[in-house]
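Every protein chain except one is present and positioned as in the full complex.
Showing subunit A:
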C-alpha cells in the first residue's frame, strides 16, 4: 500500500433547487476512488449545506493514484424514488504526487453536470500520504513532473535534456458502445469524461515510466491529444521532451529567466572531452529500441499492408544550406563538435524536441521546417468481444485490443522516420519545436508532424555539463549567438534544393539563407529589426465526396498542392511585409467531406543577419500583353504596401544603422569595412539573381484571372489598427516591455456555406474573410488595452459538417509601454554598434544585467547584448531604454558609464527608473482593488504563454489537463448555439480557475484549448460540445513588489547617482 488518499467534504453553496415543493435540496455526497465509495450524511433542506465530513481514507497503489481521478458526486436524497444526481467534480490528484508541487488540494470546485453545466460549488480538501517504494519493477512513475510549457520552466534549470518521449493508449469510445442504445446520452457522456480522465492518467504514468528509464525527472513541452476516431475507438496520445530539471533555490533567484542568463561558471567544466563518446553517455538509455539505422531514405514508400495508407510527398520549407565556411576559422573544432553531437543524437531513435525555446547556446544552427503528412483509413474492424465491456475501467489491451495501439504506434513511427530523414537531408541531426496532429473525417485520418531541423550543442546532451553559460561557447563556435542559429547547417555544395546564400549580415563570416522558416520561437538572443507580425496563409480546396480508398487517394493527391500554395502565400506575404524569417510556423490541414482547409500561421520578423528581402515583381505572361498598364498598377500597389509595412513594423534597413554608428574602436571598424566589401559583392549577386530569376518565389506571373485574384487576396490582409501588434509565438519580436494588462480569450466562429456550387476561389475568399474578420473583432473588443499585442494567436480550423467551417482561436492580449518601446528603437543603432566592438561589449551588458534587478552578475557576457537589444522578455531593456533620455549619443553613454563606475553604482539608477510613478501607480491600484469588495474568489490569470508579464513564477503546482462534455436538449432556450457554447467555454474557464486556486495557485501558464468539437442538431433542438484544455498551474508573484522594497532601500544612494547622471 504505497499511498493513502484522504478526502474531506466540507460544504456546498449555491446548490440548485432539487425539490420543487420546498424550493430546497437534501444534498449528500459520494466520494469515489477506484472501486471504493464513501458517502456523507444527508444535509436536509439546504442550498448551502455544511457537511463537514470525516476524512474519507483510501488506501491505494501509487499506480492507481496516477491513473484515477477522485470522483465526487453530489446527489439529492429522495426517500421514495432514486436519488437525483446534481453533478460531479473530478479531481486529478497527480499534482499531490510530486514532492515539490502542491501539498494539499483545498477549495471550492464547481459542481458540473453535462446537461445543466455548473450547478453550485462544493468545498473539498484532499491530501495524499505517499510511502516510499523502492520496488524496481514498479509500474508507477510518481514524482516525474509534467510541464506543458515548451521552454525550460522558470525557477528550474535543465541539467540534462534527454529527448523525445511518446506514448499512446487506445480504447473503445463509450459513445459508440452498444450500451449507448439503452442508456441516456448523459450517462454516455459521463462515461466518456470518466474514461478519458482515466486514459490521460494512465498515459501520463506510462510516459513518466519512460522518463525514469531514461534517467530524467521531468517532461517539458508535454502535448497530449485525443483522436476521436468514432467507431474505431478513442486514441489518447502524448509527446514530450524528457529532461532532468534542478530547482533553483528560491532565495537565489529573483531572476525570472535564468535559462536566459545562465551564470558563468568556470570554463573548465565545459565539455572538455570531445573524446567522450556519445555511446557512453546516459542518453543511450532513451532509446526505445535498438533500431539505429544510420540511413533513412527520404521517402519511405513501403507501408503497412494491412491498412490503406498514402504517403504524401512532403515539401521542405526553407532557405537552408551548408556550413561551407565551416573550415574557415574554427573548422576542425567545429567538425569535431558536430560529429560528437551527431553520434550522441544518433543514439536515439528520434532526436526530437517538443521545446520551442532553449537555453542560450543550446541551438547552434537551424535548417528549416520539416513536415510529413500521411493519409490513413481507420479500420472499421469492430471487435465483438468489446461489446460486453460495461464497466468503464480501462480495457486490458494486452488481450482484447492487442493490435490497436500497435497500429497507431506504427503509423506515427512511419511519420517520425520521415521527419527524421528530412532533417538529415537538411544536414541536421535533430528536430526542435516538434509537434504532431491529426484531422479526422469519417474513416479518413490525416496524420501530420512538423518541426524544425536543427543542430544542437552536444553539451546539453551530456551529464553535468549544463552549468556553463555561453562563455566557452565562443571558443568552440565562432558564430555569435545573435546570428549563429541562422547560419546554414550543411554543405553549400550539396544542398537538397536551390537556395540563395549570402554571407551573414551580422558576422560576415558564414553563409545564411535568404529566408528562414521555423516552428520554434525566436531565440532570445537573436538580432531583429523592428517588430514582428502575424502572417497567415489560408486555403480551401474542394474535393469530390467519396468513400474509402478513393477518398483517401483524392485527399493525398490534393495535399502536396495545398502545401505548395500555402508556402507560396506565406513567402509572398512575408516579402510584402519586408521581412525575411518566420517563427512559430504551424500548418494545419483539416479534412471535411467535400473540402480541405489549410491554414498556416507564423510570426514574421526581420532578422538582421539575413539579407533584406527583395520586393515582389509582377510580370505578365507575354511581354506585349495588353494589360501591362494593369500590371504596373498592381506593381505600384504592391510597392506601396511594402513601404507602408516597413514603416508600420519599424523595419529600418540594418545597413543604414551600421553606418550610422561610427564605431569608436578602430580595429572593428577596419574589420567591418572588410566585411562590407563582402556584403557589397553579395548584394550585387542577389541583384543579379533577381533580374534573372523568374523562378524566384517573389516574382509573380500574371497569366490568367486566377493569378490576379491571388494577388488581390494578398493585398486584402489588413494591417492591425494603430496600437495593436500580433504574433503567434511566445515572444513578440521587438516588444519586451510588457505592462501588467493580460487578457486571455477564446473565440469560436462557425460559418455555414449556403451556396451549393462554390468555386475554390470563392471558398478561399470566404475563408480568408472569416479569419480576417475574427482578427478585426479581437482588435475591436480589446481596444481598451491599446497599446497592446495579441500574442500566441493560435488558430484551429475544422470542418465539423459538410458546408460548415469552424475556426477556434485562443490567444492573449498583453499591454506594453509604448513610449519606452520608441526610445528603445531610437537606441538600436547604439546597441548594434556595440556588437561590433568587443571592448565596448561589457558596458551595455552590465547595464542590462544590473538593471534587471537581480543578483545575476554580468554573466551573459555575450548573449546579454543581444538580449538587451531585442528580445529579453522583460524589464532589462526597459531600463536601458530610459537612459536614452539623458544620453543622446553613444559616446555620452560611455562617458556616463565610466563616470558612474567611478562613483559607484549603476544599479541604483536603474532601480530609480523602476520605481517611477507609473509603476507605483500600478501597484497601488492593484492593492486597492484587492481590498475592494472582499471577494472570496482568488483571481486566477490564464495565458497561453510560459510567463506572465511583471511577475515571476515561484512554483509549478502541476499540470492541468481537463476534459469536459456538455450537451443540451433545449438549444433554443439556452440562447441557441452561441449561447450554449458561450456558457460552456465560460464554465470551462471557471473550472480550470477553481482547480488552480484549490492547488494554491494564482495563474495558469502555457494554457491551450486543444480540442473544441462542436456538434449540433437544430431540428431536434440539440447540441453537444467537447472541450479539452491543458496548462501549468503556477504560483507567481509580482516583480514590482520586490522591486519597490529594493528601491526604497536604495533611495539614499539613488539621489546621488541621479545627480551624477545629470552632469
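Note that in this section a contact is a pair of C-beta atoms (placed from the backbone, for glycine too) under 8 Å apart; a residue touches a chain by one contact, two chains touch by 3 or more; residues count from 1.
Going forward, contacts and distances are computed from a predicted model.
Colleague: Going by UniProt, what is the name of the one chain that was not included in the view, given "Golgi apparatus membrane protein TVP23 homolog", "Glycerol-3-phosphate acyltransferase 3-like", "Response regulatory domain-containing protein" or "Fibroblast growth factor (acidic) intracellular binding protein a"?
Modeller: According to UniProt, the chain not displayed is called "Fibroblast growth factor (acidic) intracellular binding protein a".
Colleague: Going by the contact rule already stated, which one of A:779, A:795, A:947 or A:963 would touch the omitted chain in the full complex?
Modeller: A:779
Colleague: Of the residues A:804, A:954, A:1013 or A:1037, I need the one that contacts the missing chain.
Modeller: Spelled out, the listed residue whose C-beta touches the missing chain is A:804.
Colleague: From the list A:171, A:241, A:437 or A:746, which touches the chain that is not on show?
Modeller: The single option touching the absent chain is A:746.
Colleague: Touching the absent chain in the whole complex: find that residue among A:90, A:108, A:434 or A:964.
Modeller: A:108
Colleague: Using the document's contact rule, name the residues of subunit A that touch the chain not shown here.
Modeller: Where subunit A meets the chain not shown: residues 13-14, 108, 110, 118, 121, 718, 721, 743-755, 766, 773, 776-783, 804, 806, 929, 932-937, 939-942, 975, 977-979, 981-983, 985-987, 989-990, 993-994, 1014.
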